[in-house]
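Yeah, one chain of the complex is gone here, protein chain that is, but the others are all in their spots.
And now, chain A:
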Amino acid sequence: MADGLQQVKNWILERHPERQDIAPDLDLIENRLIDSLSFVEFVFLLEQESGVSIQMETLEVDAIRTLAAIETHFFAAAGATAGAEAVQA
């Protein structure tokens, strides 16, 4: 797991001490690990860790629904580029 993605995972775990781990395919929205207010803070963190500028208005929920999706859109070398284009469109 990339360092940046690990930081994202740690950030979520710090706010949900009842969890020991987060599976890559766990739905972060359905399981209420990210809500609309923490989403804004989460975007701050994602921008900091990935170096990708994110436009919240056009960000699709599915791009951050799971850790696996976050890795694809923001941390995988090719995926980060695609994710940046997708969220900046």
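One rule holds in what follows: a contact is a pair of C-beta atoms (placed from the backbone, for glycine too) under 8 Å apart; a residue touches a chain by one contact, two chains touch by 3 or more; residues count from 1.
Keep in mind that, in the parts below, contacts and distances are computed from a predicted model.
J.: For the chain omitted from this view, which of "4Fe-4S ferredoxin", "Holo-[acyl-carrier-protein] synthase", "Branched-chain amino acid transport system permease protein" or "Probable DNA metabolism protein" is its UniProt protein name?
T.: Of the names offered in "4Fe-4S ferredoxin", "Holo-[acyl-carrier-protein] synthase", "Branched-chain amino acid transport system permease protein" or "Probable DNA metabolism protein", the absent chain's UniProt record gives "Holo-[acyl-carrier-protein] synthase".
J.: Please output the residues of chain A touching the missing chain, sorted low to high.
T.: With respect to the unshown chain, the touching residues of chain A are 36-37, 39-41, 43-44, 56-62.
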